[in-house]
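Before any comments, here is the structure.
A single protein chain has been omitted; all remaining protein chains appear in their positions.
Note that the chains are named A and B in the order they appear, and that numbering of residues resets to 1 at the start of each chain.
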Amino acid sequence: MTDINPAMTETQIPTASAAAGRSLWQDAWLRLRRNKAAVTSAFVLLFIALAGVFGPWFSPHPYDRIYPQYVRAPASLEAYPKEDAIVPAFESAVARARIEMGETEVDGSTVRVPISDGEPLDPRIVRYVDRSDLFSNARIEELSDDGRSGVLAADVSRIRFIFGTDANGRDLLSRILIGIRISLAIGVLASVMALLLGVTYGAIAGYLGGRIDNVMMRVVDILYSLPFIFFVILLVVFFGRNFVLIFIAIGCTEWLDMARIVRGQTLTLKRQEFVQAAEALGVNNAGILKRHIIPNTLGPVVVFVTLLVPKAILLESLLSFLGLGVQEPLTSLGLLISEGASNMRGAAWLLIYPAVTLTAILFALNFLGDGLRDALDPKDR
Amino acid sequence: MFAYVLRRFVGAVPTLFIIITIAFFMIRLAPGGPFDLERPLDPLIMQNLERAYNFDKPLWQQYLIYLGNLAQGDLGPSFTRRDFSVVDLFRTGLPVSIRIGSLALSLALVIGVVLGAWAALRQNTWVDYMVVGTATFGITIPTFVIAPLLSLGFGVMMGWLPAGGWGTWKHMVLPVTTLALPQIAIIARLTRGATIEALRSNHVRTARAYGLPSHVVVGVHALRAAILPVVSYLGPAAAALLTGSVVVETIFGIPGIGRYFVQGALGRDYTLVMGTVVVIAVFVIVFNLVVDILYAWLDPRVRYD
Partner (left out) sequence: MLKNAVKAAMLSTALVAAGGVFAGSAFAEVVYNRGNDTDPTTLDHHKTSTVPEGNLMRDLYEGLVVQNNKAEVVPGVAESWEISDDGLTYTFKLREDAKWSNGDPVKASDFVFAYQRIQNPETAAPYANMLYPIENAEAINKGEKELSELGAKAVDDHTLEIKLNAPTPYFLELLTHQTGHPIHQASVEQHGTDFTKPGNMVTNGAYMLESFTPNDKIVMRKNPHFHDAENVKIDVVNFIPFEDRATCLRRFEAGEVLSCSDLDNQQMDYMRQNLGDQVHVAPYLGTYYLPVKVKKEKLADPRVRQAISMAIDREFLADEIWRGSMLPGWSMVPPGISNYDNPVFLEYKDMDILDREDAAKKLLEEAGVAEGSLSVELRHNTGENHKNTMTALADMLKNIGINTTIVEMEGTGYFDYMKQDGDFDMTRAGWIGDYSDPQNFLFLFESQNLGFNYPRWENAEYDALMQKAGTTGDLKERGEILRQAEELLLKEVPIIPILYYSSGSLVSNKLKGWEDNVMNFHGTRWMSIEN
């Protein structure tokens, strides 16, 4: 009797002892894993989320670092500076030191120019070159004995901006990474907020029913008729712009749908035998809600959440378009896209890359949501 | 049915009253006023202005004055557009917004339902994937990107349609398309999901078993059930579309009422904001009622008493 088929025990345990709910979740999990689109989406999301969380630490450029010499540099796999930009940039940097300059030579990654002046050369002139984003390690070589002439040399710094730079000269890739972090955070936090508020509120209203239900749902109706933008503008006006505020504002408006859905579910669940059994056993209201009602509404709720996250991200982008979004130097995908939209011509990369990123996230969330819905659909078992 | 509608309308009055009260005090508590422009006014002149518009009275008194005027259908003068009363502004703007919104809504409904049903009937074929893919794409691109792209493409580069402005039917094509695109996407997805479910339901199976022709089964039985979630979605969507879109109106330069809300709130045009809140609330209430009635008509299981 020692060699019982392990598969048998596994299938036996849930049917025998565990709650029926667990097998629903396991079943859903199995079905979700079979859905290729959903699985791919989950991986894409995971990848993007990891990029948003860890990317900014690994990115070669801090998201708020300004490169004054590289304002609106187009996206390019090649490193900057471009060959033909080196000499003019070098000469204009040296010219600021107000000294005589000879012919500039570029040799691989070093630039050299003979310099001279009426008085001994001030060694501090190298900072004019060092200050430029294009050069580093500027030094005076072959200084003559009287110190009035020599060769100014500097190394060319090769920097890559594979997604280009923005109107302030900041690396777009780094900004997209931080934008992902903020947008996902807003999406998730706003959804969690809607979830907590909506599920609690809806379950209480549905379970208690009667007059209380009536009043509670009337409140939802009233809030529903107040326009969203009104809320947000007022919140921004009162409290200034603030990351926390944005997800609170979005969460505050999105929980209404959630409350309605959960209330509807609760109304049906209330009449089910297991709830009535619990009532007969004298379990108090809070216990029934916590133990029986809320867990059983989670199916539709989970699906709704996957729709809510993209909705929250898009709402944030609308706020950004209206100039009510997150505060510099932080940014969000929505903000990047709205900046990109105003630079559509002349600097198209500023629109394309953030837009592609956002589209990928929303696509993945949508497919995952569909997959979850199919997997959790009890009629389909 | 008539009693039901009447009761709902009567029930809406306290709702509206609460909304107006909340909105009135919230906007009044916001810092700044309608006369705080980039160029500040002389304090003396400011006083003259405030006196002229009753701002020197206590807030509760202003609130009562507002309610009194509202009861007579007077939404007050606009502060940022002083040649017009708020009612004037809605009289010219609302028809424009309704026209564009209803066109977009009808377009979205027809295309969305057809696409969604088609995808459902061809579930898991390339048609289905195409529809779902395009629909998802339609939801993900914000209107403030689509609108300038359309204007640029069809207005500036090809020159087929006006790049912006208002006047002829040609001016409506691009804004209506912009508004309809995301709605098409959502409606197609909703219809697809619901149709798939309906096709598996007992009464459709029964109808099939009786040997009814496929187009009758799909057209009458399946679609009737499938349209239900679309209808409940349409309530709030219609209210939102018909009261105008800030983004589309700004980018195409359309004289609807969608912009008044943001212009009013940012310019502290108290009466204009209040007017917009009232109009939007009325639309939401009315469309929720319409949806409930449609629901009862489409789904015999739902009854109102």
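Quick note on the criterion: contacts are C-beta pairs under 8 Å (C-beta built on N, C-alpha and C of every residue); 3 or more make two chains touch, one makes a residue touch a chain.
Nothing here was measured: the structure is a model prediction, and the numbers come from that model.
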Residue in contact with the excluded chain [from B:Pro31, B:Pro58, B:Gly73 or B:Gly211]: B:Pro31
Touch criterion as defined above, residue of B:Gly76, B:Gly138, B:Pro162 or B:Pro182 at the omitted chain: B:Pro162
Residue of B:Ala3, B:Leu44, B:Ala71 or B:Ala209 in touch with the missing chain, whole complex considered: B:Leu44
Residue among B:Ala52, B:Ala71 or B:Ala209 that touches the chain left out of view: B:Ala52
Subunit A, residues in touch with the chain not shown (by the definition above): 66, 68, 71-72, 96, 127-128, 131, 167-169, 233, 236-237, 240-241, 323-324, 327-329, 339, 342-347
Missing-chain contacts mapped onto subunit B: 30-33, 35-46, 48-49, 51-52, 80-84, 89, 92-93, 148, 151-152, 155-156, 159, 162-166, 249-256, 259, 266-268
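Just so we're on the same page, only the chains that are shown with their structure count from here on.
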Contact footprint of subunit B on subunit A as seen in their complex: 218, 221-222, 224-227, 229-230, 233-234, 237-238, 310, 314, 317-318, 321-322, 334, 337-338, 341, 344-345, 351, 355, 358-359, 362-363, 366-367, 370, 373, 379
Subunit B - residues contacting subunit A, complex: 15-16, 18-19, 22-23, 26-27, 29-32, 132, 136-137, 139-142, 144-145, 148-149, 152, 193, 197, 200, 236, 246-247, 261-262, 265-266, 273, 276-277, 280-281, 284-285, 288
